[in-house]
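For this depiction, one protein chain was excluded, whereas all remaining protein chains were kept in their positions.
All chains are identified by letter, namely A and B, in their written order; residue positions are counted from 1 within each chain.
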Amino acid sequence: MNVLKKPIILLLITTVMAFALLFFYRAPMDVNILYIGGSVMLISAITYFAIVYFKLGDEYLFLIVSMLVVLGTLMLCRISYTYGIKQIMWYLFSVCAFYISFFIYKYAKPLNKMGTFYFILGVILFIATLLFGTRSGGAKNWIRAGVLSVQPSEFIKLLYIFFLASYFSGTKDKLVFSKFKEKYAVLFCVYLYLGFLVLQREWGIAVLFFIIYIAMEYIFEHDLMLILYNFLFAGLGGTLGYFTMYHIQVRIATWLDPWTDVSKTGYQIAQSLFAISSGGFFGSGLGLGKPEYIPAVHTDFIFSAICEELGMFGGVAIILLFFIFTYRGAKIALKLPLGFDKCIASGITVMFGIQTFIIIGGVIKLIPLTGITLPFISYGGSSLLSSFIALGVLQALSDREVSK
Amino acid sequence: MSGFYSVLASLLKYIFVTVIYLFIFAIIRMIFLDIKKANGDKRKPQHDTTYLELITNKNNLYFDVEQSYPLASDVVIIGRGEDCTISINDLYMSNQNTQLWFEDKEWYIADMGSTNGTYINGEKMTDEPLILDSGDRIRIGQVEFVIVIVGE
Partner (left out) sequence: MTDKRIINILIVICLLFMSLIGYLTYLELFQAEELSKSPYNQRQWAYEEDIERGMILDKEGVILAQSKNGERMYPFNNMYSHIIGYNSRIYGKSLLESKYNQLLLGQYGLGSLNITGNKKSGYNLYLTIDHNLQKVAYNSIGNRNGSAVAINPKTGEILAMVSKPDFNPNALSEQWENLVDNENSPLLPRATSGLYAPGSTFKILTSSAALDAGLQDTVFEDKGSIEIGGKTVSNSGGKAYGNITFGRAFQLSSNVAFCSLGVSVGFDKLKSTAENFGFNKEPDYDFPAAKSMFPSSSKGDAETAALAMGQGNTLATPLQMALVACAVANDGIIMEPRLVSHATNNSGVTILATKPKQQSVAMSKDNADYITDMMVKTVSQGTGTSAMINGITVAGKTGTAENEQTVMQKNKEHTWFVAFAPAEDPEIAVAVMLEYSGGSGASVCGPIVKNIIREYLR
């Protein structure tokens, strides 16, 4: 089988089929959709060949992500044409951002000395969100600037990983204010971030931040007692939150049993489960299901829509793609020498892996639902942009490992 | 929705999923081949200089240590300190534990007055420097190397 040696061809076949199907799905038929599909194909192909030809590091990362983006935009165009077109626009921007972040990371040197800067920038973004933010779906996490809506937490995510990496790659015995060990100062910063996220009711990202911290602490400092204390503290905080905050109670209750209040709090998850189960193994076929019944189907619940129309096999394919992606990320991290780069690579890999698990686990009711986007697939410029910036960094790191 | 589209979409869904899985399979296959190639390289480490080969089992150590260290310069200092030529974060090592140097076509070794000393082939070194032969075992802190002298 010759195509198996060239997965890019399979990617292009998928893209062609996806947009051809969309072309027939739309009534009246719109030739623009073919142009759009063509341009998506072109961008993927050019970037892929650039990576291979100029030897810009790992060639699989971008390939996997392109497949995810194709499946995501396909689903979005099917759910809502406007969302789909917007998302493709954002994809163009994001690929530019990918190149920019790739070159910045590759050539800018003192990135590891700016831990404090990352932290403070993050705090500023948080405060800005709290001051100017607008509420959307329970979470206050958007800043509107003219026509643009930005979700700062998507970018804080990256700053947070850079901040942690600066710390874990530095000398760790240094004292801050001649009193505290730096370890505890960082811990304080982490919990400050978590505090902000709780204030904005971004539970999903809060959990993600916590796990990223634990994972990096485990890998690079290996202070098991500290990790244990963190879990105890988080457990305590969680329990306290459960008894004091109505939202958490509702989330847990709907996770355990969405059916008692299916018309209100359990509605989303019930609709998601209906969608997934109606798809069966091969799905209803694109455009033949009813994913529009799920609220927020284009963002948090896009995985359910994929399961409905592309079937369980489609859903499993998404999970497998994310798994190979995570594996490649870990591989890059493993090959790098101990230091800032290794921390960044590990942090980004853990971020993509865990974020995927949190949202997919949430929509299939394996774990309580916490709103967070599915990287590269969910609708949203901020999410796509930040994911591609992270991808650019990972790409630069894989290049470093190759050129070493 | 037109009947034509329904038929098209119902048929295409199988092909679509198949192609996606072929894609996943292709990538896994290529990654697998990559690893196989990389492992093949690893089996025959190429050394054109003298090097230290670790003989202690790495997995029992709580700190990082490489499988082999090429002795690239004429003076090599092994110790816990970060400025050592070979820096190993072993608590049983002193900051500057042991020195190796190349002189008159021979590799010499000397302990740098470390707390736990340096052992050659199991015997603790005195203050006197020694000339190393290829295959000598060198134990520093909790790690033991064997020296492989390449060339004249």
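Note that a residue touches a chain if its C-beta (ideal position, glycine included) is under 8 Å from a C-beta of that chain, and two chains touch if they have at least 3 such contacts.
Note that the structure is a prediction, hence the values are computed from the model and not measured.
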item: Options A:I156, A:L286, A:C307 or A:L397, residue touching the unrepresented chain; value: A:C307
item: From A:Q151, A:T299 or A:S346, residue that would touch the chain that is not displayed; value: A:S346
item: Subunit A, residues in touch with the chain not shown (by the definition above); value: 215, 218-220, 222, 259, 262-263, 270-271, 273-281, 290, 293, 307, 312, 315-316, 319, 322-323, 326-327, 330, 333-334, 338, 342, 346, 349-350, 353-354, 356-357, 360-361, 364, 366
item: Absent-chain interface as seen on subunit B, which is shown; value: 1-3, 6-7, 10, 59, 61-64
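In the analysis below, only the chains that are shown with their structure count from here on.
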item: Cα-centroid distance, subunit A relative to subunit B, in whole angstrom; value: 34
item: Subunit B - residues contacting subunit A, complex; value: 1-2, 4-6, 8-10, 12-17, 19-31, 62, 64
item: Subunit B contact footprint on subunit A (complex, rising order); value: 3-7, 10-11, 13-14, 17-18, 21, 24-25, 27, 60, 63-64, 67, 71, 222, 282-288, 309-311, 313-314, 317, 320-321, 324, 327-328, 338
